[in-house]
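Structure record follows, encoded as C-alpha cells.
All protein chains but one are shown in place.
Which chain is which? They are A, B and C, in the order written, and residues in each are numbered from 1.
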C-alpha cells in the first residue's frame, strides 16, 4: 500500500480524499493555488504545497508543478479527483513515466473512451446500445428516409459543423423530413459555410441514468448499480439518486451489465461511470464513459456500503477487488443535492464570498460532504460546489422527507446557494413521483432559470 | 397516525424527535424551561411552550404543566425521550387518563420491570439467566458455603443496608469465606446498625451488553441485535458500539433471544433495552430493562437501517411492526462517542458555557446528533451531553479509523469536552482489540479520572 | 441573503449615526443600541456610571431560523415594559380565567388597586384551578391576556403601576 499520496485537486473532493487517506493510514499531500491559501481543509492534510496562482492553468492544471510537488514530497501516487486533470490521459502517462501511480484508469482506456466516436464503436462491438443514427453524413434524401423509418420518428437533423445545440432540427413525422432536410442544409450552409448534415434518433425528454463501475488491474470489473441524474440544469447535475425511480428491475440489470461489458472491452480499471439516456419506453442508449470518480459517488457509497475512494486507492496499489459482483447488495435509497454558491433566483449567477454563518443539518440519515466552514471564503475562481448534502433512508419517500427536513435545517449566510431551489424540487409532485427528465428544471423553473 | 406530538424533553433527544416528526409529517410541540429559552432546536419545532424555570422539578419533571401544555396544544401523543419522565409509570398513567398517547411501553410493563426484584423473578421465569445469588439474607455459615460452592468463586458479600458499593466485599477462595462473612457482618453492624448480608456471584471485569427491543401493541416483539456499552466511567456510558466485539455468534443470538422472551413475558411494547453483564467466559446475566428509547439508539439504527424513533411513534399509534425478526439484517459496524461538556483532564468537571466555535466533522460514514451550534450556550442545569458522534463502516477496524478521523476534525471551543479522551480511547490497543470491560476507563485513566 | 460585505454599498451609514447622536445629545439619552439583521449600531453617552450593557454573547445565541420552517405560535420573550411597571407573570402553564366562575365579575380590571395578596386571576391546569395573587402593590394598567387564553410559564398577565 502507498505510504503517501498527493491530491491534485481542491475543495470538497480534496477533503474527501484526505479523509480516505487518514482512515487508511496513508499520508496525504495537498496542493493549493493562492486562491485556496488558508482553506481549512488543507490543514487536515499531512502536508500542503502551494503550486501557483489562482488561475487553474497555472496551478491545478499545471502538470510540471504537480509532478515537482509530488517528487519533492516523495509520494507514491497521485489522486486527481474529478475535473482538472482527472480525465487527462497525458497526465496519467506523465505520472507513469515518473514512476508515480495515477489513481485512475490506465491511459490506454482513457484514450479509447475519451474519443466519442471510438467509444461508440467499442460500445456497439460490446453489444451496448447507442443512440441510433447515420454512421456518417447524409447525402441523399432516400438514405435519410430509409434511416428515419428504421429508427422511427422523431429524428434529429444535426449540422456537421454545428455544436452546442446550434444547427439542430427535430422532425416529428415522415411528411416533414425532406423539407426539413432541405431547410437544415440551407441553414447550415449559410451559418457555417458547410451544408452537410447527419441524422440521429431524437430521444424525447430522456432520463440520465449512469452506472458506477469498479475494476481492478487483474481484469475484474463489477458494477455498483445505477444512479439517476436526470435533474440537471444546462447539463449541470443538481440532484442524483439511487436506485433510479420507476426503472423496471429487468432494465436496471441490463443497463448495469451493459456497462460492465463495455468497461471490460475497454480494458478499464479503477472507478468509472458509464452514462446512458433512457427514453420513455425504458430503452437505453450509451452516451459516454466518465473515466474518474464522480461528484455524485457518495450516492452509490450509501446504498452499497462500499467506499469508492478507498477502493480506487487499493486498486491503484495493485490489490484485487475485495468483493465479487454477488457481494454488492443495493439497499435503501440515497439522494444527493448539490449545494452550489449560485443564486437560483437570479439566473444561477455565481455567488462567491465570505460565508458568515454556516449551520449544517445532521441527525439520522444525513451525510454532508463539504470543505466549507463558518468564516470560509468561497473563491470566485473555481466551480461553485460548496457542499453535497446526502440522505439515506429505507425508501424513496423516506429519503425525500429526510432531505426536505435536512434542507430546512441548513443555514448558510453570506452567499447565495441552491438550497431554496432544492427545497422546491423536493416538494414538487413530479419529483416525488419520480417522473423527471433532463428537461425538467428548464421546463419548471423557466421564468427563473 | 398522530397529527401533533408534544415532546416532553430537551436537547439532542428533543431535536431527534422533532426530526422524526418532520419527516413523518407530524407537527411537533416542544416545551422548554427558562434555561433553554432561545435554544436553536426549539425553532425547528412547529410550536414551543415555556413550562417553567430552569430547575427540572418545576419544568421537565412537572407533570401538570406538561399535560396542560399538551392539552392546550391539542396533541394526541407525548414523547418523553430519555431521562426525566421517560420511565415514570405514573406519568404514563396520567397520559392515559387524559386520553393522550404515551409514546413508550404500557405502564403495567413499566411497573413490572421497574422493580429490580420483580424483574429478576420475571427473567428467571422466562428462562433468562440472572446474576446468581442468595434469594434472601444469609443466616448460617453452612448456607453461605453451599451457595458459594454452587456459584463458584469469586463471590460478593453485600450488606443488606449498604448501597452504591458500600458494604461490599469480594471473596476469591473458599478459605476466606467464613472469616469474610464474620468481618462483613461486623462492619455492616457498625456502619449501618444492621449486620444482615447476602451473597452474590461476583462478575469480574464484566462487559455491558444490551439488546435493543421493539414491540407493537399486537404482541409482536423483535430484537434489533445488541450493543456493547462496556466503555463507562462511573456507570456513565462513554462509547457504545454494535456488534459487540469478540462475542461468539451463538452467544449473541442467545442473549438477543433471551431479551425477547423477557419482553414478551412483561407484556412490553415500544422501544426498550434489556441490559446484561457478560463475563470472561461469555456467560451472560440479565441486569435490568430500560423501558425507553436510549441515548445510544442511533448505533442500532445505523447497523439495522431501522429508525427507532419513527417506529416508536408508529407503534404508539397502534400500527403493527412493519417487519418481522427475519427482516432485521445486521450489517457493518457502528460506534458512538458521547461528546459531553466535561473536562476529562480535570476529573470530568462539568464545563457548561458559551460555545464560541463549533466545527463538526462530516463526510463518509459520519452521523452527528446534536442540538448545539456555534454560539449556543450549554446550560449548567442539565446533563452534559452536547453531541453524539457516530460512525458506520463495513468493519470495526474501519469504524475505529473513521471515528479517529472524525474526532480529529471536530473543533469545539469555549467549553471543554470529552473529545480528547475519545481520541485516546480510539487509539488504545485494548479498545482496538475489542478487549475492554466496564472497569477499563477507571483502570486506564485512573490518574486523570 | 447579504452578499460579501465589501460589495455592499455602505457598511455604516454616517448620516444615520449623526442623526442618532444629535438625538442622544438633545434628549440626554445615555445609550442607543440598534440592530437590524447583521447590522448593529450601539451608542452610549456621558457618565461612566452608565451600566455597560453586556455585549452580546447573544450574537452568540443566534435565532437560527430555517427559513421555510413553519412557525406556529412561537411566543416572544416578555418585552420590557415602557415605564416602571411591574409585570405579573404566570407562575405555571394553563388556562387563564379572569373571574372566579362564569358570570362573576373579573377579579381585577384596568384601574383596580392591588396588594400582594389580591387574587388577580385563576389558572387552570389538569382541572385544578390555581388562584394567582398579585405579589405586588399598585394599580392595574393593563390586562395582557384574554379570558380562557392559554398561558405559558412566564407569560405576562397584568402590568401594574406601583406609583399610581
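One rule holds for everything that comes next: a contact is a pair of C-beta atoms (placed from the backbone, for glycine too) under 8 Å apart; a residue touches a chain by one contact, two chains touch by 3 or more.
Quick caveat, the model's predicted, so the values are computed rather than measured.
In the complete complex, the residue from A:44, A:138 or A:247 that touches the missing chain is A:44.
Among the residues A:72, A:146 or A:218, only A:72 touches the chain that is left out of the figure.
Summarising the interface, chain A meets the missing chain with residues 27, 34, 37-38, 40, 42-44, 46-53, 59, 64-65, 67-69, 71-72, 98, 354, 356, 373-377, 414.
Assume only the chains that are shown with their structure count from here on.
On a Cα centroid basis, the chain most remote from chain A in this structure is C. Between chain A and chain C the centroid-to-centroid distance comes to 54 Å (mean Cα coordinates, whole Å).
Between the Cα centres of chain A and chain B there is a gap of 44 Å.
Computed from the mean C-alpha positions, the centre of chain B lies at a distance of 41 Å from the centre of chain C. Touching two or more other chains at once are residues 62, 64-66, 69 of chain C.
Looking at chain B, residues 40, 44, 373 sit in touch with two or more other chains.
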